[in-house]
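One chain of protein is taken out of this complex; the other chains stay put.
Right, subunit A next:
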Amino acid sequence: MAEIRLEGVTKRFGRTAAVEDLSLTIADGEFLVLLGPTGAGKTTALRLVAGLERPDAGRIAIGGRDVTAEPPAARDVTFVFQQYSLYPHLSVYDNLAFPLRSPTRRVPEAEIETTVRELARLLQIEDKLKNRATQLSGGQMQRVAIGRALVRRPSVYLMDEPLSSLDAKLRADLRLELKRIQVDLGATILYVTHDQIEAMTLATRIGVIDRGRLVQVGSPREIYEQPVDTYVAQRLGQPAINLLPADLLPANRLAAGTRTVGARTEHIRVTPADGQARGRVKWVEHLGDQSHLHIALDGHSLVALVDPDTALERDAAVDITLADPLCFDAAGRRIG
């Protein structure tokens, strides 16, 4: 286990900067999730730590040792890929044993066998060890892939959207499993995703990344409640935050200079009104435990959350007020 330290790391591909001036420290035993949309540079950041890319500028240290110039094999890291995770020409057993059979490690075959069998028990794939890697289901494949990362005890675990190719149920199961494993091992994990639920549930801290730049780092609650700008605010929250002109709706409190208010569902009070009201219900989405109310208002649309037993129906008139919304200035920075 070890901490990861990135100092002013920059990586360009041609003229575009995939990662720009990235400074970030991931503490020993921390689960840090890099969150951002496709192309934001999060995978490149991960590959830089792994040594699969060399930075154009900056320094990377793992466990206090400068590894900027070291090849991947020397860094004592492990990497779970989004896909292509298993060697198709090897059996499940050989896939799991592969990292231990590296010529640099020279683990005796008997010890490999014990380790692999133990791990297979943990991952509940004991009966699949003899199978070709290609004969597994998607969930089993990804569990083996994670198992291959766990088979040796590296100082740092790097994961690139390891759950994104799985279906919803498996993703939820493996998410819990991953968190449990991380807590059990006290592992340092740098995890990349564009899925806000993974970020919220797994992370000790979240780093939000946009066009190669780290925009904000903080605990999931901090990122959710105190986003530095509209970009970060839009990354978290389900349904997504409503960004509206400051003068559109009455609010109990607005910071001076607010141009845009960010109203999450919990900031919105919806009350039924008579026909004179400005808000009009366009659509009610019943999700079972809650309902989403899609409201049209002076050419803007917003989404609010209401009780599942709401009496509001399509075309109903509603009044809306905001309670403690997020306030952003003209440049999109949060000012209150």
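Basically, a residue touches a chain if its C-beta (ideal position, glycine included) is under 8 Å from a C-beta of that chain, and two chains touch if they have at least 3 such contacts; residues count from 1.
Simple rule for what comes next: contacts and distances are computed from a predicted model.
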item	value
Name of the absent chain as recorded in UniProt (options "Tungsten formylmethanofuran dehydrogenase", "Glycine cleavage system H protein", "Sugar ABC transporter permease" or "Heme exporter protein B")	"Sugar ABC transporter permease"
Omitted-chain contact residue, chosen from A:68, A:91, A:165 or A:204	A:165
Option touching the unshown chain, where A:8, A:138, A:186 or A:308 are the choices	A:138
Residue in contact with the excluded chain [from A:10, A:83 or A:310]	A:83
Absent chain, residues of subunit A that touch it	50-52, 71-73, 75, 77-79, 81, 83-89, 98-99, 102-105, 133-134, 138, 141, 148, 165
